[in-house]
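Of the protein chains in this complex, all but one are displayed in their positions.
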Amino acid sequence: MPQYDLPLPELERYRSGVEAPGDLRWFWDSTISTARSCMWMPKVERISTPLELVDVYDVTFSGFGGDPVKAWYRRPAGRSDDLPVIVRYQGYTGGRGLPHQVGHWPLAGYAVLDVDSRGQGAGGGAVGDTADPHGHGPSYLGGFMTRGLDDPQDYYFRRLLTDAVLAVDVATILPGADASRICVTGVSQGGGIALAVAGLRADLAAVMSDVPFLGDVPRGMAMASAGPYLEVAAFLASHRTKVGRALATLAYVDTTVLVPWATAPALFSVALMDNVCPPSTVFAAHNAYGGPASIEVYPYNDHEGGQFHHEAVQLTWLANVLDNLAG
Amino acid sequence: MPQYDLPLPELERYRSGVEAPGDLRWFWDSTISTARSCMWMPKVERISTPLELVDVYDVTFSGFGGDPVKAWYRRPAGRSDDLPVIVRYQGYTGGRGLPHQVGHWPLAGYAVLDVDSRGQGAGGGAVGDTADPHGHGPSYLGGFMTRGLDDPQDYYFRRLLTDAVLAVDVATILPGADASRICVTGVSQGGGIALAVAGLRADLAAVMSDVPFLGDVPRGMAMASAGPYLEVAAFLASHRTKVGRALATLAYVDTTVLVPWATAPALFSVALMDNVCPPSTVFAAHNAYGGPASIEVYPYNDHEGGQFHHEAVQLTWLANVLDNLAG
Amino acid sequence: MPQYDLPLPELERYRSGVEAPGDLRWFWDSTISTARSCMWMPKVERISTPLELVDVYDVTFSGFGGDPVKAWYRRPAGRSDDLPVIVRYQGYTGGRGLPHQVGHWPLAGYAVLDVDSRGQGAGGGAVGDTADPHGHGPSYLGGFMTRGLDDPQDYYFRRLLTDAVLAVDVATILPGADASRICVTGVSQGGGIALAVAGLRADLAAVMSDVPFLGDVPRGMAMASAGPYLEVAAFLASHRTKVGRALATLAYVDTTVLVPWATAPALFSVALMDNVCPPSTVFAAHNAYGGPASIEVYPYNDHEGGQFHHEAVQLTWLANVLDNLAG
Amino acid sequence: MPQYDLPLPELERYRSGVEAPGDLRWFWDSTISTARSCMWMPKVERISTPLELVDVYDVTFSGFGGDPVKAWYRRPAGRSDDLPVIVRYQGYTGGRGLPHQVGHWPLAGYAVLDVDSRGQGAGGGAVGDTADPHGHGPSYLGGFMTRGLDDPQDYYFRRLLTDAVLAVDVATILPGADASRICVTGVSQGGGIALAVAGLRADLAAVMSDVPFLGDVPRGMAMASAGPYLEVAAFLASHRTKVGRALATLAYVDTTVLVPWATAPALFSVALMDNVCPPSTVFAAHNAYGGPASIEVYPYNDHEGGQFHHEAVQLTWLANVLDNLAG
Amino acid sequence: MPQYDLPLPELERYRSGVEAPGDLRWFWDSTISTARSCMWMPKVERISTPLELVDVYDVTFSGFGGDPVKAWYRRPAGRSDDLPVIVRYQGYTGGRGLPHQVGHWPLAGYAVLDVDSRGQGAGGGAVGDTADPHGHGPSYLGGFMTRGLDDPQDYYFRRLLTDAVLAVDVATILPGADASRICVTGVSQGGGIALAVAGLRADLAAVMSDVPFLGDVPRGMAMASAGPYLEVAAFLASHRTKVGRALATLAYVDTTVLVPWATAPALFSVALMDNVCPPSTVFAAHNAYGGPASIEVYPYNDHEGGQFHHEAVQLTWLANVLDNLAG
Partner (left out) sequence: MPQYDLPLPELERYRSGVEAPGDLRWFWDSTISTARSCMWMPKVERISTPLELVDVYDVTFSGFGGDPVKAWYRRPAGRSDDLPVIVRYQGYTGGRGLPHQVGHWPLAGYAVLDVDSRGQGAGGGAVGDTADPHGHGPSYLGGFMTRGLDDPQDYYFRRLLTDAVLAVDVATILPGADASRICVTGVSQGGGIALAVAGLRADLAAVMSDVPFLGDVPRGMAMASAGPYLEVAAFLASHRTKVGRALATLAYVDTTVLVPWATAPALFSVALMDNVCPPSTVFAAHNAYGGPASIEVYPYNDHEGGQFHHEAVQLTWLANVLDNLAG
């Protein structure tokens, strides 16, 4: 994939053309408060694993509609102090994985809450354990992008983002969590969720969003040549009368209309050869972000982005952010 | 795609290794009788179209769980006599389409009931209008093959085949239908559904099944290089512990265990370069079929099968079958 | 395929750079009058089919050079009044098909003349029955785009377009045809032919051209990534000295130099992800069209364009146009 | 491409199942004698080139139907003795090329006659200059494999092979040719032509056929995954009723029924990863060859076969054969 | 990728046809003793990382020819007891990665030595830091499979496997290593290296080899459709005279001739849709293995094999093996 999108200087100025729906604030306030109104206490069970260095807890919490959502809560073994918690959201089709799939955060002394994406978890080796008990209306393409696309109230991402917001509620009350240092992170879909959560709540300490999805969705649909944006395009290729309605629904979950409300410091990453989340859609989210934000640019990467290299960047960045917070 | 499967003489002898579950008959009897117990009367509304030669009725009938299922009922305009009814099931991802997508059967004097596949209808230009209001358990791949695969009771195809069986109930009571001449047909998924219905009810006049799906599913999963069998393989590539359970569920909907019960005369077609429904899986269904069956072999076709050419073959074949019936 | 061509506002202004050859009018006038000078009366034979609602006639008419060209003439069965006739041209590699491949127009009360493309008819399931008895010069690529490309007089499309113009002559004298209401239509190559015919004769009632081919051919050759434009590019990739001569020949059949002469009302369609007939080449034809013209834009479709959805749009549009004509 | 065909020991025993038509001998005798009956004297014009070491003559000779066929006759410059002549036939879509595309034979002291394939010559950079003035019947796929496939009399390869046989007539009377040492050679299509000519005339000194096409065509159609065999398969995928007729026509040009008549010593080559001319189809021709034959096996090559390496093998082999002949 | 190789029961019996070179034992004994004769003491430096739970040491040890080879030595932080050491080899093109890319073993209380593959480390995100200071002879394809293929003495894999054997020497003397519990593991190339090391030294406690490369290389070259076996095939596609010499060289590093010497208990994994390391090549190594061996079969996986699921299987298996050893 060549660098097919705008030149970097234009990317740095690029603004999404998506307009926030008039009732956007109300939509999310009411959605989240409704979900909280039927919330039940999370179940947190320590499970036995072959791991000695990390304690793993199986968390079940109340998501959208009170539906049970699964997560792993992992902490450095034997630490009794309150730790910052990284809430991590998953990439498209992935789930929370197996108990021993720990990742780098706990090794660096952080607690991590790895949240399932409801219904997802059959792709890329990372399995999931959370049902999406909501059926859907007629004529759905497969995947998750077009489930309930006819109506913002029924749309899959309304449920998914609500789960994500509530996962932070849960994170603040987990055993050994420092509620003043809750961070959100994710790659691709997970990065888009993290941004949406950053827009929807003001109590986060930091946001790390890599090659994020869900920014300037109409441009994503016009420019992407692989990945989930193509599901929407394919759906509209059959359902030609539903273009307007689909774009209207998508405007409620587009990160470019949510992140202007964000306040926490944020670290983005973008890959200039990314054909799943076109660079302009990532910059569109970055350039609209309400809080302080910086972005790492990977000129020769496709959607894998900064991978392990960027993990190291994040470890340093986050330590600084939390130090400043402490200072 | 070369002719990659067994040589023709071996195909003609090929038998599926799938064994019928011990409670197969009970499973389907109870499923269908439960569905019938909550059945409501179909709604049949004549709609206005620009077509002068064909009357089109919008049918909504009670499917699995009493869920509404949509269909088009089309008849030659102005015919008042009772006509044979062709119940047609759709290919994977397709729906009943638009009112004016009539096809060839009504032109030849048949009534046709074009039945939606619940949830489907966003692929290939043929839209659908039927919801699948049932959510699903964790970790589903996308598409429809792995929805509820953990349990035969929850499996999507249990609902879909039940809808298909009940569509024949409806066909017998439609205005102007000759209940003694109900035929079922379909291509690919539609052909598989037609075969399953042929196994599950004894009152059909004829069965036409083209390049059918759902026969000898384990072989399909091992041999196909495109199409929906790959969804199951991809799911099991992540969920490695679920192979046994998945195959156990699939055994309830595999046409090779259902068609031994079939009695109506049947016309199959098979394409020797078909990489979606491998020829051996089609012959597996044909060779297990309980009633009289013949098969058209298309040596140089992929999954498009006999297409328009085979439609002409079917028109002749069906006229003969119905003549014999009448005779 | 992303939306790779110009943005929509620029497409709406886009003009082809192809210039009409100085002798363009003479070329076509002499070509057509020569063809008419050796014209013989069409043979129209009603054939027996399994269809009850539609009468099908096998038509053989005198095309370019007096060569026999095949067509199907289909009418609603039992109608004795004069009907508008839709002359339909075929997509690249397709032929008139089998007798029972009726399509939607006769169902809506129109007569249809489905015209073969000489030599074509071995692709996409729609077979053809018309020979192209003219050999060709050296070093031809295969396909039809480069047959006789060395000289406008020998070029395949000269013969094909002449057949198409003469098909309208035939349509006016078919039994039960209303010569004042002859319409032309087609998709892709068929849409390009329809536009060329619209430029070459002033007696049409309506023109419907979907994702048309043959507009601004040099841009098509530079922008397309699939389809017949690539045949010319591939030919010139070997025959590097023939670029000028090839472009000079193509200028005689480019719709953008023919449609300024058109007068009948026209409905176009264009798909913004079309990689066979790039959107700019479709707009180039639309923007040069001499008569009143409108265009349906399908933003998320590739070369399949509006398909069944657009058929419904056409049924409505054509009824209005013919009503106005009657009015 | 893996080694997808039979294991080598089975290849070495493999026999084609194609049966020689009853009138095969008569078909070719009458075809060739008819062509000879209207033969005219070849035109041989020395042309000016920038080459100093090789003289190039532009040859036009009388082919099938007396049609003019082009060839280059090349000889080492300044040689006045009679030289062996290599008649070389071209690969599919290639032509005789440009005057300076000399190849290795003249450098080794041979005269070469590079014969055009009528109509071909727009692929792979090797241009052609010979028309195929014969039109064709309806519904042809493109390419050359399906032109006139309905009838052996009309089939393109009847004309092409006749040209090839007559090229040898010409070779024997070219200035400076040693008529007792005429050899034929070619790669792929050219290798198939060379084999057919070897079967059709008894006066050759040697035959060199690399990865030859046209042997056991039905197996080629079933096994190939690229190349011209797919044209026939694609044609029959639309024209489903023509399978028998097509195979009957192809049996007249299948090398496996022609080479049993061959007597000249032959060198074959085969590549075990060849997906254009499957190894079994090459062995089928080799194993049926009437004269003494050997075969070079290239285990890790696709259709490029032995290329330059095999040229060196041929140079040595041919010198030996001609020495023996002289001896 | 379908299940393209032999059926499972035949795989379970499959034996490689590769014969051990007569001087195989001498070749490796002399190679390794030569390398040991110039060995210098490893450098082991603790480095600073953001990780709190794992100590990371940068190891530089003496490999083939005394060349410096890099590795990471990672241990649970603060553990002072002697731990079993897992020596892990890398997949093709991968390197030891970044310091924080820890993996699951240290979390389970093991020490791990992650060994670079000389020269490799620019693929898949896992960077490497080890030079291969040896040039190579003419006409090398790229990649590593054909470097020095002309001669077993010069072959890249001689150097790589020697490094791997010496890495175990190093592992036994690392601080906090329990020399009686050294295990080797790896995926793909890493799995092949682990098997070779298992054959070349008798002091291992356990061997875990996933979808291993380098078993029955000639079959790999004939069957694989992706991955490094294709490099050798591609090289021999140009260098047609070197087939014998290349196969002779490869026989020195083929795991199927080395593992008969192995004695440690081994756990294999194989994926039946693996097109990089065909299942038969994996079974060939398993079936030749000298010690006790079991194999996990993943029927629906390609070369990703068992991934995270298999890590969990390994954690359990290894704990048992080491328990038995202790017992």
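In order of appearance the chains are A, B, C, D and E, and numbering begins at 1 in each one.
Rule of thumb we're sticking to: a residue touches a chain if its C-beta (ideal position, glycine included) is under 8 Å from a C-beta of that chain, and two chains touch if they have at least 3 such contacts.
All values derive from a computational prediction rather than experimental measurement.
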| item | value |
| --- | --- |
| For the chain not depicted, the shown chains it touches | A, C, D, E |
| Residue of D:Leu8, D:Val297 or D:Leu315 in touch with the missing chain, whole complex considered | D:Leu315 |
| Touch criterion as defined above, residue of E:Gly66, E:Pro133 or E:Pro175 at the omitted chain | E:Pro133 |
| Touch with the omitted chain, as defined above, among C:Val59, C:Leu83, C:Ala171 or C:Met221 | C:Met221 |
| Identified contact with the non-displayed chain, of C:Leu6, C:Ala77 or C:Ala237 | C:Ala237 |
| Hidden partner chain, residues of chain D it touches | 50-54, 76-77, 97-98, 100-102, 104, 106-109, 125-126, 304, 307-309, 311-312, 315-316, 319 |
| Those residues of chain C which, in the complete complex, touch the missing chain | 221-225, 233-234, 236-237, 240-241, 243 |
| Chain E, residues in touch with the chain not shown (by the definition above) | 70, 93, 95, 116, 119-144, 146, 234-235, 238-239 |
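Methods note: only the chains that are shown with their structure count from here on.
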| item | value |
| --- | --- |
| Interchain contact steps from chain C to chain D (minimum; 1 if touching) | 1 |
| Reference chain C; chain at largest CA-centroid distance | E |
| Approximate Å spacing (C-alpha centroids) for the pair chain B, chain C | 37 |
| Centre distance in Å when chain C and chain E are each reduced to the mean of their C-alpha atoms | 63 |
| Length of the line joining the C-alpha centres of chain A and chain B, rounded to whole Å | 39 |
| Residues of chain C whose C-beta touches two or more other chains | 125-126, 304, 309 |
| Topology of the chain contact graph, where touching chains are joined (line, ring, star, complete, other) | other |
